[in-house]
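Following: one structure in C-alpha cells, then a few remarks.
The other protein chains are all here in position, but one chain of the complex has been omitted.
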Amino acid sequence: MKKNHTRLILSVAGAMALAGCAAVAPKPDYDAMVNKMMMASFRDQGIATVDRLKQDASNEACSDAQGKDLPQAKAKAIEAENLKTVKLPADGKFIGDWKTGEKLAQNGRGMTWSDKSADTSANGGNCYNCHQLSKAEISYGTIGPSLLNYGKIRGVSDPTSAAAKPIVEYTWGKLYNAKAYNACSAMPRFGHAGMLDEKQLKDLMALLLDPKSPVNQ
Amino acid sequence: MADPMRIRAQAAGDKTTVRVLMGHEMETGQRKDSAGKVIPAWYIRNVSAQLNGKEVMTAQWGPAVSKNPFFQFVVKGAKAGDKVTISWVDNKGDKRTDEATVS
Amino acid sequence: MKKRLITSLLLVACVGVSAQTKSTADGIAEYRAMLADGNPADLFEAKGEELWKKKRGPKNASLEQCDLGQGPGKVKGAFVQLPRHFADTNRVQDLESRLLTCMESLQGMDAAAIAKTGFGRGEQANIESLVAYVSAESRGMKISLPQSHAQEKTMFEVGKRAFFYRAGPYDFSCASCHGEDGKRIRLQDLPDLTKNPGDGIGFAAWPAYRVGNGQLWGMQRRLNDCFRQQRFPFPGYASDVTIALGVYMGVNAKGAESIAPSIKR
Partner (left out) sequence: MHTRRDAIFHSAKVAAMLASIGLLPVAALAQGAAYNTAAFEAKNMADLVKAMGVNAPAESKDVTVTGPDIAENGAVVPVGASTTLPGVKRLLLLVEKNPAMLAAMFDITDAIEANVSTRVKMGQSSNVYAVALMADGKVLFALKEVKVTLGGCGG
C-alpha cells in the first residue's frame, strides 16, 4: 500500500491526457493509473469494504508479474516472510474430524459481499472448487492439483505418528498460508487471512490425512 | 401484461416441430426472499395449442416447470403457411395468446 | 441458428451411442447441447428490440438515433466493436455505459440514477433486454475492437493490469481463474481470457441467459459477480475498471465469433 500512495499522484484522467500526446510525453505510468482506477471504481458493500484492495508485498509482486514466474530470490524472500506467519496448533494436535472436513471442503461460501458475517463459522473451505478430493464427488475443479489419496500416496498410515510429522506439518502450513511454499500460489491463505480457525483447519487436515477419510479410499 | 411468446414452427415433410418459449417466473411458492418471507407461487397451469383454429394439444403444468418455460411438440399434417396458436393461463388468471406461421 | 441446431443434434446423437462409457465432461456437453436450441435469451431479445424503438422517458424519444459507434441508428455490427472511444463523451465506453449515455441524451433519463439501480430492477431490467437485442444484431460476427485511439490503448494497458490485480481475503485476481487453459471450477470450464479462447467462448459468449436464475446478464453483471466471487468490494456500474477489463478481454478475443446472447449454466 505504501507504493500505492506514491503512485497515486497521477490521476487516471491526467495520465490519459498525457497518453493522448505521446509524442512529447514520457511513457504513461500504467501502474499508477491502475491503482488510482481500482480505488475509484469500487465501493464498500456489506462486509466487502474497499480496504480489501490493499495489497501486501506478496500480492503486489505477484500482480506485477502478470502470471510469469518471479525472480527466484524474490520468490524465496516472499515464501520466507509467509512461512513466519504459520502458527501451529496450540495443543500440538493436528487432526480433527474428516466428516466435518468433508462438509467444509464442499462449502464454497464465505467472505463475499452477500455473506452477512466474516466470522470463520460462516466460511467454507472451498476445496472442491479447485481440487479433486474423493472419488464420490465428480463435481470438482482443476485449478489446483488432485488431492485424491493425499495421505495414502504420502504413506501416512497414522497421522499422529512421529514418522508422519514432516508431512503433517507441511500440510498444516499449506492450508494456513499457501504462499509459504509457493510465492504466487493461487490458493487462499486460510489461516493467515483468518478465514478458517484452528478447529476448521484440523478437520480439513483429517480429510486429507486420516486413512479413514474418503480422500484416502 | 405478460411478454410475448417466441414460437417457431418448422415443417419437414408431413411433420411440423413447434418450439415455444414463454416469459414467466414459474415461482414455486417454496422459495423465500432475502427477508425470509415466502414468495407466493406463480406459475402457468394450462397450455393449449391450436393448428388453424383447431385444438391439437392441451397441457397442465405444475410449478416444477422451469422459469421462462420451453416446450416442444410435433404436429402431423401441417404445411407452410398454416397458423399455430399457443395460449397459456397462470394460477393468478393472467393469460397470453400468440400465433406463428409454419415455415 | 440452423447450423447450431444441427451440431447440437449431432452431439446428442454421438453421445447417445457411447452412453455406457460416457464421462462427466461428455454428460455436461450433452446437457448443454440439449439447452442450446430454445434459448430464453430470445425473449429478452424481442423485448429489447421493442424497447429500442419505443418512445420513452421525459423526452418521449426512442433509442433509434443512438450512436453505438457505427453512426446514429446503426445497430448491426456495433456490438463486436465495443468497448470503444466515443468523441462526444471523450470516453471509452462499453455497450452498457453507452446505452446510459443515449438514455440520458436522447430520452432525458437520469443515467447516474440508473447506474445506481440494482441489477434487474427498473431501468436496469430494460438494459438487460437492450443488451440482448444489440448483441444479437452482431451474432455470428467477429470481435474486432478498435485500438487506434490513445485512450483505447490506455484502457487495454490498465485493463491488463487490473486483470492481474491480486487482492482481497482470498488473494484472487481475474487471472486466478482465467489465466490458464483447461482449468475449471467444479465442473465449469474456465476460459483463458489472456488470449483469444475461441469462437463463442468467454468474452464472445456474453451477454448470456443464466439458466440458474433465469436472468439475462450483460458484461457488467458478469463482471460484478466475478468480483463478488473474487471476494472484492463492489465495482460501480460502468466504472472504469469494468470498461478497462472489457477492452482487455475484447482486444484479446479479436477474431472470435460472437454468439451473444448465449445460454449459460
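By written order: A, B and C. Residues from 1 in each chain.
Please note the rule applied: contacts are C-beta pairs under 8 Å (C-beta built on N, C-alpha and C of every residue); 3 or more make two chains touch, one makes a residue touch a chain.
Please read these numbers as outputs of a predicted model, since none were measured by experiment.
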### Message
Can you say which of C:Q81, C:S105 or C:Q229 touches the chain missing from this structure?
### Response
C:Q229
### Message
Considering the whole complex, not just the chains shown, which residues of chain B touch the missing one?
### Response
15, 28, 30, 45-46, 48-51, 54-67, 69-77, 85, 87-89, 93, 95, 97
#### Entry: For chain C, the residues touching the chain missing from this view
19, 22, 24, 27-28, 30-32, 34-35, 185-188, 211-214, 228-229, 265
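We adopt the following convention: only the chains that are shown with their structure count from here on.
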### Message
Need the CA-centroid distance for the pair chain B / chain C, whole Å please.
### Response
28
### Task
Take the average of all CA coordinates in chain A, do the same for chain B, and state the distance between these two points in whole angstrom.
48
### Query
What residues in chain C touch two or more of the other chains?
none
#### Entry: Set of chain A residues in contact with two or more other chains
none
### Interfacial residue positions of chain C with respect to chain A in the complex
24, 150-151, 153-154, 157-158, 160-162, 164-173, 175-177, 179, 182-187, 190, 194, 227-229, 231-236, 239-242, 244
## Note on the structure
Counting only contacts in the complex, chain B reaches chain C at residues 3-4, 6, 19, 21-23, 25, 66-68, 70, 72
### Task
Give every residue of chain C touching chain B within the complex, in rising order.
37-40, 42-43, 46-47, 209, 211, 213-214
